[in-house]
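A single protein chain has been removed from this complex, and every other one stays in its place.
Should a chain be cited, it is by its letter among A, B and C, assigned in written order, with residues numbered from 1 in that chain.
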Amino acid sequence: MPVREMIDTYPGEVNIDRSLLADAVQAAVQCAQSCTACADACLSEQKVDQLRKCVRSNLDCADICDTTARVLSRHTGYDANITRAQLQACIQACSSCGDQCEQHANMHAHCRICAEECQRCARACQSLLETIS
Amino acid sequence: MPVREMIDTYPGEVNIDRSLLADAVQAAVQCAQSCTACADACLSEQKVDQLRKCVRSNLDCADICDTTARVLSRHTGYDANITRAQLQACIQACSSCGDQCEQHANMHAHCRICAEECQRCARACQSLLETIS
Amino acid sequence: MPVREMIDTYPGEVNIDRSLLADAVQAAVQCAQSCTACADACLSEQKVDQLRKCVRSNLDCADICDTTARVLSRHTGYDANITRAQLQACIQACSSCGDQCEQHANMHAHCRICAEECQRCARACQSLLETIS
Partner (left out) sequence: MPVREMIDTYPGEVNIDRSLLADAVQAAVQCAQSCTACADACLSEQKVDQLRKCVRSNLDCADICDTTARVLSRHTGYDANITRAQLQACIQACSSCGDQCEQHANMHAHCRICAEECQRCARACQSLLETIS
């Protein structure tokens, strides 16, 4: 995925650490896809009635990660306030969804993979957030 | 727009004030559409080179409002932490974008309308946020 | 919702019928919100295991309507081929989702409202599509 190449060919200044930025974009994009797929896999489980809360967390987290990846992919007229607030929302969503998925990780392999993606994304967003004063 | 009707036919409990919730969803949906249209209108202005920052704010705000409307439209397995964080991101995006658009409101009617939508959405999200302890 | 006002303040040419365009944007935005809310309401129904297909249609239709509303909200560098193809996808999604929701319209009021929004959106997109040669 050419996330870093797109950052390196950006014609203006990039005011954030490029490695941390690329990691966060990549993690958010991956997490969004895993959450969308996990919501649908949960929906296909026989005991879907026990997974309602997990599906809802997955759907919220997918939307929030998608939007976070988009905001981070734009550097023109960089606004630290928006970036910071959206990163915080993303960390919260990934933390909640990761906890939900972890509860079913032993029973459902899709929840295990999704929990890992959520945790990875929360960490990448946290590392980036710490560099934005 | 049947936002309130959808809330009133929800089969489970809705743990937020229904009027404030419906207002916030409606405002976020409208603001997202106005921001998408305003970004494109700015792009079509002769002096687009002076509107780069405005386009960027519009695009961020459109994405963030869209996601906020989606999160607020879901009540199953309600997670106050996600809702609160996403509302805060939305208030920040609408505030930044509203300020940007206001600077061009006298010259560009689309920026004037969009600034009003941003301010309306920020207020509606703020009112809802205050009820989520 | 200031859809028509945004079209009327667009600084360039708009190559589509403005009334039909505004109707389609408004219908797509409404339908996306109804589908997101209906998916969540279905998820909250006691017999969620009988509504899996309905939830899936709702989620697809919400995403497709959202994207269609965004494409239709942009006029700069208008590309009839993209608009036409996305309208066709939207008509298909609304038709499939409307059929799904209609099957449960007597039992679930949220499915009845959502079916009406899907049908309205399919008609608005069809009317617009017919003007794009």
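Note that in this section a residue touches a chain if its C-beta (ideal position, glycine included) is under 8 Å from a C-beta of that chain, and two chains touch if they have at least 3 such contacts.
No experiment lies behind these values; they were computed from the predicted model shown.
Pick out the residues on chain C that sit against the missing chain.
Looking at chain C, the ones touching the missing chain are residues 52-57, 59-60, 63-64, 66-67, 70-71, 74, 76-79, 81-82, 85-86, 88-89, 92-93, 96.
Please output the residues of chain B touching the missing chain, sorted low to high.
39-40, 43-44, 46, 48-49, 52, 55-56, 59
Name every residue on chain A in touch with the hidden partner chain.
So the residues of chain A touching the unseen chain are 1-3, 5-7, 9-12, 25, 29-30, 33-34, 36-41, 43-46, 62, 66, 69-70, 73-76, 108-110, 113-114, 117.
Here is the rule we go by: only the chains that are shown with their structure count from here on.
Please work out the Cα centroid separation of chain A and chain C, and write it as a whole number of Å.
The separation of the two C-alpha centroids amounts to 27 Å.
Where the CA atoms of chain B average out and where those of chain C average out, how many Å apart are those spots?
For chain B versus chain C, the centre distance works out to 19 Å.
Enumerate the residues of chain B that touch no fewer than two other chains.
66, 70, 74, 76, in rising order.
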